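Below you'll find the structure I mean.
As you look at this complex, bear in mind that one protein chain is not there, while each of the others sits in place.
Let's turn to chain A:
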Amino acid sequence: MSTKVIHVLYNDDDVLMDAVKTTRAAHHHIEEVYTPFPVHGLDKAMGLKPTRLAICSFIYGLCGLSFATYMMNYIMIQDWPQDIGGKPSFSYIQNMPSFVPIMFELTVFFAAHLMVITFFLRSRLWPFKQAENPDVRTTDDHFLMEVALHGDENEAVEFFKNTGAVEVKVIDKQ
């Protein structure tokens, strides 16, 4: 069974923004929008939920901080508390100032890298991934809105032509 989607192409981001608003007002379901660059406010116009990536990053940072603290405490205080240049290694807090640079860097390292990896996983990006590009022009100077087709095809095509589209195509999607 095949479902039909409409590909609507625009060549201006302002037109696209207006089109997204009228499309949402007419209760057409927008599947996806492809743009060559970030369009400010598009996510809000489409009604997308805000990202939770920053919350993930905060938690990863706490993991990094815990890891650094555990590691330095185990190595420097518990396992082999040597006297190195007179630094007090009797308890963690006594020698803590010299561990702060490591604690800071590992916090940042964990927060940054794990957040990037989370981003890659959630947006399904990896080196040999097949590009999901419906139209090569969308990486250069065109904007493409993909809308699910329900009901009358001609009426829908007519509606999208009125939104300032430069091209409207009906595509069979497997």
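Following the convention adopted for this analysis, a contact is a pair of C-beta atoms (placed from the backbone, for glycine too) under 8 Å apart; a residue touches a chain by one contact, two chains touch by 3 or more; residues count from 1.
To be clear about the criterion, contacts and distances are computed from a predicted model.
Undergrad: Looking at UniProt, which of "Electron transfer flavoprotein subunit alpha", "Sulfide/dihydroorotate dehydrogenase-like FAD/NAD-binding protein", "Phenylacetate-CoA oxygenase subunit PaaI" or "Quinol:cytochrome C oxidoreductase" names the chain that isn't shown?
TA: The missing chain's protein name, per its UniProt entry, is "Quinol:cytochrome C oxidoreductase".
Undergrad: Among A:Asn11, A:Thr35, A:Thr69 or A:Ser98, single out the residue that touches the unshown chain.
TA: A:Ser98
Undergrad: Which chain A residues touch the hidden chain?
TA: Touching the missing chain: residues 54, 58, 86, 97-98, 100.
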